[in-house]
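Removed from the display is one protein chain of the complex; every other protein chain stays in position.
For chain A:
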Amino acid sequence: MPATEMLPSSTPTTKRRPDHEGPLLEVEDLAVEFRTRDGVVHAVDGVSYHVDAGETLAILGESGSGKSVGAQAVMGLIDSPPGHITRGSIRYRGKDLLGLDEGARQRVRGRDIAMVFQDALSSLNPVFTVGDQIAEMYRVHEGASRADARRRAIDMMDRVHIPAATSRFDDYPHQFSGGMRQRIMIAMALSLGPDVLIADEPTTALDVTVQAQIMDLLAELQRESTMALVLITHDLGVVADVADRIAVMYAGRIVEHGPVIELYERPAHPYTQGLIDSIPRMDDDREELVPIAGAPPNLMKVPSGCSFHPRCPIARDECATDEPPLYAVWSGRESACHFWEEVVSSHD
């Protein structure tokens, strides 16, 4: 476990807990559906993943692949109705979060598992100063005094590299740029020293240069602590540098999972292959990018068999009828493709 090599945390709030067997956060066979007037949307359908302390797991997928819904289910933020978690378990330090009542779930949020969202512009309350909003975390959750909360909030703003944190404490969110607002959100999310941070498309709303700065910041903050990071994104380029492992989602399922370098170099699922073919690269000599044919499926009518088969370049007849399990490609690599061997060997 890389956790042992980590530098000691500079967060005063880091908690020491007795170790337990198994991963820090483990999601198993999670299924979330939304029952709407028009039908049932199977947003997440049997997703399993785990993440350990100090590790970064990227969950990669297109819009509507269920990656955000899965994260919101972990946080307990699915509104019910219309959302329902129909099966599976979400274990944090071995404890199933789905069995907890709302009060206990609320205590997990922020302290143990925190989340930052895509659009930091709208994720901050417009009527309070940013410092106030960070300090509130300490005042509400830890009963800190006003002065103490202010001091710690300024520390936190320093940690996320807000220039002149002391003087910017009393500024309102609209006085900050997009990247700075995302830093504030990250500061709020990390204020209580959570063990797991879920970042849902943290850089999507930002320009490219700022995106890289935010990713660097997340990586840096993670190095300072033993925090596990679950990075949800649709952007292969964003995750390449920071992720240890990638889980690729398609139509509510994980279709491929593996260490980041292997997955980039030798994708074992035609969908992952398609994603890699469709992004531009610095060392590229291709004339044109190759998009994935077709459109993502309607989650009310997920195709039978392998849900990717209507768009798959190597689909056979059985793909339309037999749902592929997650085949173990080799240790730590999985692919939900009947013909993963063919896909992998195409790289040799």
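The rule we apply is simple: contacts are C-beta pairs under 8 Å (C-beta built on N, C-alpha and C of every residue); 3 or more make two chains touch, one makes a residue touch a chain; residues count from 1.
Definition applied: contacts and distances are computed from a predicted model.
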Which of "NADH-quinone oxidoreductase subunit M", "Peptide ABC transporter permease", "Heme exporter protein C" or "Binding-protein-dependent transport systems inner membrane component" matches, in UniProt, the chain that is not displayed: "Peptide ABC transporter permease"
Tell me which of A:22, A:39 or A:313 is the one touching the absent chain. A:313
Residue, one of A:85, A:98 or A:276, that touches the chain absent here: A:276
Decide which residue listed in A:31, A:124, A:249 or A:336 touches the omitted chain of the complex. A:124
Contact with the hidden chain, among A:180, A:255 or A:336, goes to A:180
With the missing chain put back, which residues of chain A would touch it? List them for me. 75, 77, 81, 106-111, 114-117, 119, 121-129, 136-137, 140-141, 161, 163, 172-180, 183, 185, 188-189, 192, 207-210, 212-213, 215-217, 236-238, 240-241, 260-261, 264-266, 270, 273, 276-277, 281-286, 290, 293, 313-314, 342-343, 346-347
